[in-house]
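After the structure tokens below, expect a handful of questions from me.
Omission of a single protein chain aside, the complex is shown with its protein chains in their original locations.
This part shows chain A:
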Amino acid sequence: MTLSDLINTGLRRIPPWTIYLASFAYAGWLLWLGIDNRVGADPVKALEHQLGEVALYLLVLGLAVSPLRRTLGINLLKFRRAIGLACFFFVACHLLVWAVLDVQRLDRVWADIVKRPYITVGMAAFVLLLPLAMTSNNVSVRKMGAAAWGKLHKLIYPAAILGAVHYVMLVKGWQVRPLVFLGVILGLIAWRYLSKLPSRQSATREIL
């Protein structure tokens, strides 16, 4: 038995709903830490950043599902929908904390989206994620047809890039972490084109 077999055997025992449970629990825990004043001097920013960062980690993980399976034989396919939806959940929380707790005023939220390029970019990523989150259910796959559904879900690539660019743009100066995120995300997307491209059909089969 190889290592990847061992990992896959272990993974088979974990139901995908654990990802939802862990996500809600973690977001709730963060909120509680914030309310209880245990996340440093600026709880609003701490929460905002942590939620955004978790969303980026989940984006990376979601994009890594195919490469992991093809290069190392580790199969996370059954978790992919949960990873994607959890990612959307954290992006939505991140957006809510920013709008409600940070900016605090609806007119300023809108002004920022229009006026501040890094927020425009972040919002664009969120908008691209919306149809993906709404169609991440079996009914949608059946109604749309697998091919169209697969095509729509390629929107994750521009969304992921915009998400990482949003991070690069919002920090002062050229910082390492956001650039690493951007590099990894670009790498994972490039892998799809550089490796033997999965044909649309096999990509569809994966999704199903």
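The definition used in the following text is that contacts are C-beta pairs under 8 Å (C-beta built on N, C-alpha and C of every residue); 3 or more make two chains touch, one makes a residue touch a chain; residues count from 1.
Just so it is clear, contacts and distances are computed from a predicted model.
**Q** For the chain omitted from this view, which of "Protein-methionine-sulfoxide reductase catalytic subunit MsrP", "Type I-E CRISPR-associated protein Cas5/CasD", "Anti-sigma-YlaC factor YlaD" or "Sugar ABC transporter permease" is its UniProt protein name?
**A** Its UniProt record gives the name "Protein-methionine-sulfoxide reductase catalytic subunit MsrP".
**Q** Of the residues listed, A:L11, A:L77, A:L101 or A:L186, which one is in contact with the missing chain?
**A** Considering all chains, including the one not shown, the answer is A:L101.
**Q** Return the single residue from A:A27, A:L47, A:L76 or A:L182 that touches the missing chain.
**A** A:L47
**Q** For chain A, which residues reach the chain that was dropped from this view?
**A** Touching the chain left out of view, chain A contributes residues 34-35, 37, 40-45, 47, 101-102, 104, 108, 111-112, 115-118, 169-177.
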